[in-house]
Each structure stands twice: as C-alpha cells, then as structure tokens.
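Left out: one protein chain. Kept in place: all the others.
Per-chain numbering from 1; labels A, B and C assigned in written order.
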Amino acid sequence: MYFASDNAAPAAPEVMEALGKANEGYASSYGNDEIMDRVTARIREIFEAPEAAVYLVSTGTTANALSLSVLTQPWQTVFCHRHSHIEEDECGAPEFFTGGAKLTLLEGADAKIDADQFRNRAESTGVLGVHNIQRGALSITNVTEMGTVYTVDEISRLCSTAKELGIGTHLDGARFTNALVALGCTPAEMTWKAGIDVVSFGGTKNGLMGVEAVIIFDPAKAWEFELRRKRGGHLFSKHRYLSAQMEAYLTDDLWLKLARQANAAAARLEAGLTRTNSFEMLHPRQANMLFCGMTRAAHERAQAGGAIYHPWPGNHPATGPSDEILTCRLVCSWSTTDAEIDEFLSLVQG
Amino acid sequence: MYFASDNAAPAAPEVMEALGKANEGYASSYGNDEIMDRVTARIREIFEAPEAAVYLVSTGTTANALSLSVLTQPWQTVFCHRHSHIEEDECGAPEFFTGGAKLTLLEGADAKIDADQFRNRAESTGVLGVHNIQRGALSITNVTEMGTVYTVDEISRLCSTAKELGIGTHLDGARFTNALVALGCTPAEMTWKAGIDVVSFGGTKNGLMGVEAVIIFDPAKAWEFELRRKRGGHLFSKHRYLSAQMEAYLTDDLWLKLARQANAAAARLEAGLTRTNSFEMLHPRQANMLFCGMTRAAHERAQAGGAIYHPWPGNHPATGPSDEILTCRLVCSWSTTDAEIDEFLSLVQG
Amino acid sequence: MYFASDNAAPAAPEVMEALGKANEGYASSYGNDEIMDRVTARIREIFEAPEAAVYLVSTGTTANALSLSVLTQPWQTVFCHRHSHIEEDECGAPEFFTGGAKLTLLEGADAKIDADQFRNRAESTGVLGVHNIQRGALSITNVTEMGTVYTVDEISRLCSTAKELGIGTHLDGARFTNALVALGCTPAEMTWKAGIDVVSFGGTKNGLMGVEAVIIFDPAKAWEFELRRKRGGHLFSKHRYLSAQMEAYLTDDLWLKLARQANAAAARLEAGLTRTNSFEMLHPRQANMLFCGMTRAAHERAQAGGAIYHPWPGNHPATGPSDEILTCRLVCSWSTTDAEIDEFLSLVQG
Partner (left out) sequence: MYFASDNAAPAAPEVMEALGKANEGYASSYGNDEIMDRVTARIREIFEAPEAAVYLVSTGTTANALSLSVLTQPWQTVFCHRHSHIEEDECGAPEFFTGGAKLTLLEGADAKIDADQFRNRAESTGVLGVHNIQRGALSITNVTEMGTVYTVDEISRLCSTAKELGIGTHLDGARFTNALVALGCTPAEMTWKAGIDVVSFGGTKNGLMGVEAVIIFDPAKAWEFELRRKRGGHLFSKHRYLSAQMEAYLTDDLWLKLARQANAAAARLEAGLTRTNSFEMLHPRQANMLFCGMTRAAHERAQAGGAIYHPWPGNHPATGPSDEILTCRLVCSWSTTDAEIDEFLSLVQG
C-alpha cells in the first residue's frame, strides 16, 4: 500500500525490455542516436507539430527550469500558482537556470491560477519601467499540484491573456498524460492549440525510469535550448538509454495505458473512501491524486497496517485546526493494484 | 570497429541485470533508496574514507561542475590544463555552476599540468587584491584528455602546492578506473592521500548507462552540494536506478575488470600499430586512449573498411602541417574485442 | 512645490563645499584615500562599533543588493515586506547579486512586517529539506516604503526571531536618518543593539549627490563584500569624491540636521492638510513622507498650480475605488521650504 508518490513506482516492463534491446553494440552519443530520431518523429506526430524541437532530459525539475530559461530573461518574472512545483519543490532551479528571474505567485482554487488575478497582476507588472521586474512567462501545471485538471478552455483563456501581453507560455506536464486522459482531448488541443509554447512532457511519474521530453513548438528557440541543456550538465553521452525509454513509452499507446491505470486506481480509491465517513475530499479528484481530510482514527489504523503516504501541509480547511482531522495526499501510479487499494480501504474503515 | 569514444559502448550485462532487479516494487525516492545506503558504504570502504559524502549524478559534466561549485567562489579561478574537459567540452558548465568563476589555463606536456607553471601562476594570482580574480581551486584530470596518466607523485606535488596556497583540489575522474588500474595504486592513494578534496568518480565511460559518483572527503561541504545538485535539476526522483548501476559496478570488482579490459584492448591496438610504419604515437599510451599521427593512406583504408574514430584537432606536431599525416584519437572501451582490433590493424596495414 | 521624491532635491551646500575641497591634488584611488580613513573612523564612532567594516557605494539599490549578497546564498530566500524597495523597485538587483535567491513576501500594516507572519513563514521555510529554498536573511526598511517607522522594539522582535532561526538581518536605511531622528534613539540602538547585521546607511535622499554607506558589524564578511563590490563595478577609482560627501554629511551633525528639516517639513505639511477636508492620511506620517487620499478637486487645483508629486498605486482603501478620491505620495526633503508647503496648502484648500 504505497500512496506516497508516483515516483516511487517501478518502471513499466516494456520500458525495461526496450532498455535491454537498446543495449546492443555501439551507438552515437549525445543525442545523435538513431532511436532519438524516431522519438522526435513520433512526438511531432502525436503533437501534430511537424516543426517542433524535441529534447530529452532526466528530471522534471530540469525540464521545467530549462523550458523557463528560454522563455524568460533574468530581469523578468514567471507568473505561476503559489502552489506550483517550480515555486515549492525545486530549490530555486528556475531562478538558477534563468539567471535570477522572479516568480510571481498567483492564487486560485484547487491550485489552478485565477484567470482574473493573472490578468491583473500581469497588466500591473513592469508599468514603472526600468525600476520593475518585467513580464516574462506564464507557467501552468496540468495535472496541478492539488491533483486537479485544467480544462482546455481554462488553458486557452490563460494563454490568450499571456499572448495579449506578449509573454510566452509553459506547461509543466510532469503528469501530462494523466491530465490528457482525464480530459479526453488530444495533445495538440491541450498544448499549442490552446496557446502553450513549451511543454515539459513527463514520463518519469508514469512508468519510466527517468525521462522527460521538452517540446518547443517554435524551433527558433531550439539551439539556445541545446546550449543551455549541455551547459546545465543535462546532455547525456549515452543518450540512447533516454531515447529507448521514451520510444517504448510512445509505442502501442503505453503512455496512455499507464496513465489510465493510475487514474482508474485513484477513482477506485476515491469511491471507496467516500463510502466511509472518515474521509473528505479537499479538492476534486480528477486524475491520479487525492487530497483528503481523514480522521485521526483512520490515520492510525492505516499507519498500523503499513500504508505509506504523506501528510500534507495545513489542516482541514472547513473545520479549522483539529487534532481529530488530518490532511493527507494519496497518489496512485500505473502500478497500484486493486488489492492494495482494497487493503487500504479495509484498514481505514476500521 | 568503433574507436570514437568509450561513451558509445553499451552498458555491461551485470549492470542491466542489476537494473532489472532494482525495478521491483516501490522504493523511496530522491536518494533515500536502500541501494544508495549500500553504495555509500561501499565507496567509503573502497576509498578508505569513512566520513566521505557520496552523491550520484548522471553526467560527467555535472559531476565536474557541481564539484567545482563547492570549491570555488564566483570571484575565483579554477586552475586547469588548457586541454581539460572542463575548459573544452562542457559549454561553460563550470562557469554556470560556480556563478561565473574563471578558468586559468595551464600548459604542460601530454595534457598534464606543468607543476612549476601552476605554482607560478597561482602565486601571481590575486596579488593586486580586489582588482584581481582570486585563487579558487585546482582541477586535474586522470586519465588526461590526451590519454596519459598522472602518477601519484605528480598528483601529490600539484596538490601540495594547492594546499600551500590555500586552495581546494578536484580530480576529474571520468576515466578514474582506467587510471587506477594503470597505476596499480589504491583509490585512496590516487585521491585524498595525494591531497585531492573532491572526486568525479566516473562510471559512464566504463560500462554504466549514465552514472558518476561525486566523493567529497570533507563532509562539511555535503549539504551545500546537495542543495546545488537539486537546484541544478540533478537529483533523480527514481534514484534507485542510479544506485543500482553503481552498486553493480562496485560488486565483484566489475569496475576494475572493465577498466582492465579497456586498457588491455588499447595496449593490443598500440602494439599492433607500432608494428606498422603508418602510425606514430603523439602521446604515451597509458590507459585506454591512443593519439596517433597516421598516414593518409592508412586513414583512407580504415575509413573504407568502416572503422569509426575521430580526427583530432591539430596536425602532427613533429613534422608540421602535412597533407600526408593526419592525427586521430582511438579509444577502446570495456567492450572492444580483439576481433575489432585485429580487423582494424589489418585494414590500416594495407 | 516638488513633493515627488527626496531624490530630486539638490545636495546640501556643505557637501558641495567638501567636494571642492577634496578636489585638490592627487589622491590614492579605489578607497585608499585619506578621507575614507576618517569616514570609517567616524561611522564606527557614531555606531559605537569599533570593529565594523564600512564601505561606500553610489546607489541605494547597490547598497541593498550587495548587503544581501553577503547574507544570502543562491538557494536561500530573503524575507521582506511585499512593499519593500528590494522587491518592487530594483528590477531584480537582489536576485542578480545573490546569484538567484528568492524573496519571500510578507504582509503587515503600514509596510511593516507582521512579526507573527514572519515567524510562521520562516519556520515553515525549508522544512522539506533539499527540495525547498532555504532560509536566508531578513530585510527590513526604516523608514518604510509607506513612510512609517519601525520602533526599536519592533526591530528587536523581528531580529530576535531571525537569530533564533539562524538567519542574518539587513536594514535598508535609504532614509535611515529620517527614521533615527523620528525615533530619537542612537544609531546603535536602531541597528546592532536591536540585532541588525548589515545596514544600508543612506545619504543620497538626505542631501548627498549619491553616496550610501554599507556598515557590516561582523568584519568576517568584509573581504567578500569588497570582492563583490569590485566585481559589481561599484568600486570607484576616484573614491575621494564619495568619501568627501560622507565626511561632510557626518560633520557637525549635518546628517541629523537635514533629516530633521525634512521630517519637520512633512509634519508641517501634514498639519496643514489635516486642517482641510480634502485629505486623509492612509498611513501614519512618522518621518518625511505622506500617503494620502485626496479629492479629485484638490488634485486638479494642485496640478493646475504646478505642484509635482506621484499618484500612488491603488485607490482609497476605506472608501473603495472612486473617481472622487485619489491617492498620492508627498515627500519632503531637507530642501523643502515652508513657502513651498504653504503654497501647496493654499492651492489644495481651494
């Protein structure tokens, strides 16, 4: 019963098999491997973006920080949600890679940026000229850090404001596919058709060992990205092992299948929890993560039974601080089994 | 016949097997996996350094740049050979990670820093106070970029000067084990006993998919290193796959065995080439790389036969520029076979 | 009638005289002038800090950003008020000089940091270890950006929390002397005795052409500061002209006299405005700045009469957005005359 994070799950068997197959003989290094050529072609096809530049890196922090670095000058700011990974969980990587840009923190329910607040803050940014930090980029996260999913319309509205104000847009898609299958739209609809310029297309949390693609729809940024990737130590010499993972991921819809499994597991877990009276959803469950208030009694039974998950900052918002209600995050991955879920449900029901 | 680089070789079968084994069930993320505990213990044992901090990263550029960043302030300089990887092949990663430090380029035969020049340059660095860049760190490379190997005494002498001048020392050991088995000394003798403070302990070029350890003998630098690694995007969530590679590497002397194979292959290649009159060694062959002048005729036969290797900048130093003599780098890896070598020798002998 | 900013005022005659006197013959450059020796001694005396390191720079942004750079690592955050100069008016200079640190924005009435919020935010910063930005420094501003003045007790309380949490403290004293004379305390009481580590001791807004001192109470930071100052382009070759200004400033209590004049002018202005029913104070007037709501009619009369001042962001907080009430900032300087004030009062009274 492991609900702490989807990054604690193993890699999918298809991925391990592909790695073994890639490990034969010599291969050109530094991204010049033949598998990468196929990966690029496949991603362009999936995203209906024949001109897109495609790069692989090994961590989500890297994908985000490098993406932002080609969208944001050091004297500019990135508009993002207060509860975004780039603000809370990357130890300042965006600041490091951009050369010292700011992050302007926006509010919004369920970790989704409030569109009006974004417009107001962006419009009032930089108005005193050289004294102020300037508008840089918009970064949104889908699936959000609270497990909710922006609709295509919501993304479009935010990006439309960004375009109007002349700034670029980034999508942190560490859980891109979980959002995609939740929305039932196409990758193009969730990204460039909605106004996204650069995507962190995550694989690690959805069955890979450690690969994220960065997709840049405007190829004019490609060379700068390549230089920044190398300079950041993120260009792998034995690059074929990244390519092979991503190729397996995109073969026979594995990426979609794994995300559907994770989302379905979370739905099953949610259904079970809502049948108890020990849990309350703090945010709508829309993909593979649940944020819940739970009774202390349920928590203690779960802990005693060996369930692993993170308490989450803050107390139950409806009832206020309480010794009786705790908050927690429960994450399902592609590898979460029905048995695990049922065992957990059985534990917490008492 | 692939002699272009040891980073084009596959990973060793033992490593792939370990990856498969590590891919079972859940594991704590971000370096808290159990395999990493064992890797740390094993490296401390091998290096006879029970206090050392040990970290894994995925590229050699990262290992070097992060290592230098904990040894060098932005207003300081790193003393290194003009032909060092950190100067020539990392697109400014050391400058990026240190926040803009300089590299002071030193000369020396066979890509080994001239000890007198180092002393002279270091002593005259920073003498005008605040106007000058200050002394930062010494970085040496073993195996060097020209395939030669510093002796323990040579390392000691350079480090002794560094210590006297109050600066830290870094060893770029992208081919650490190739140097170690060439010298026949212990890891401790080649590093901290000789005065090295921080080591990039390479695995990628010697049979791993993509793992380098950084070993910091003074644990006071450990926390800063961890923050810099995360901030640089180099902390893997699914860290177990790095740990598993390194554990396999250090099990049953695999690391030593692989390096010996590579060095032996290079020795066999050298022996064969010196029996022809088409080749001349430009630097002593001391590990797994050869730098040669070769006749154009031999080159053309090799190319026609499908041999892959890099021409190397500059012409034959003894005879001067010539259309008839080309220079090339030939690198053997753990996977180079006698058959490959013999086929190459047969081709170039005409 | 110029109330736009104290940095639009001329330099005091004593300062110009001192510049003329300093402009005789040769003088050692780069801070080695004899006048600087006297300035250092005088500042140490005034601050009762015989060990303090003292440096001169030419802008307030520089004084702040360099001060923060010796207190904050790139992976740390500076706690400051949302309405602080370092956040709103320096185009990211703190981020630039610190190498990419964050600013954590705190609330608090009248631009003074809420002490409880500071404690809460600081205590919850960095608790997830390497994933989070770490605690760096506290920066407070006295006089604040809303013209209010922290009491010595308020400073002490904030600094006490900072010390408890192990972080350094900076005082942005662009209007240091205006606060000092408002409080009637000693420089030591307002700084190191209250727990401040580094002070930006402003002169430019109080009668100098362009000089700020940075006072570092812990001399261990001095050499790093000197290197950062030079590297930032802020070490003057003809340094005597900075020294001479500061020496004149500290001679015969000129600094105190000028600040008292500015504060008295603001008090006179406030007294006059409160006798009208066209103005309302938005923050307590405690030094040389007034933030007011004013009627549109009064504003139009003032503009027509040639008064110069800045409207200030936001509308009247009590009454909400209104076409009838505008907000403005009125700043008095050492050179503001009673005649100017009376003319302004006469205008707005209609």
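Points to keep in mind about this one:
The criterion applied here is as follows: a contact is a pair of C-beta atoms (placed from the backbone, for glycine too) under 8 Å apart; a residue touches a chain by one contact, two chains touch by 3 or more.
As the structure is a computational prediction, the values presented were derived from the model and not from experiment.
If you put the hidden chain back, the residue from B:Tyr30, B:Trp75 or B:Phe201 that touches it is B:Trp75.
When the omitted chain is restored, the residue from C:Trp192, C:Phe236 or C:Tyr249 that touches it is C:Phe236. Annotation for chain B: contacts to the undisplayed chain at residues 74-75, 88-92, 95-96, 98-103, 105, 124, 128, 130-134, 313.
In the full complex, the hidden chain is touched by chain A at residues 30, 73-75, 99, 130-131, 134, 224, 226-231, 235. Remark: the residues of chain C touching the chain excluded from display are 2, 4-5, 7-11, 16, 19-20, 23-29, 57-62, 65-66, 90-93, 96-97, 204-205, 209-210, 227, 230-238, 241, 308.
The rule is simple: only the chains that are shown with their structure count from here on.
Ranked by distance of CA centroids from chain C, the top chain is B. Shared numbers divided by all numbers used gives the overlap of an interface; between chain A and chain B this overlap exceeds half, so the copies present the same residues.
Averaged C-alpha coordinates put the centre of chain B at 51 Å from the centre of chain C. Chain A and chain B have Cα centroids separated by 35 Å.
In chain B, the residues that touch at least two other chains are 227, 230-231, 235.
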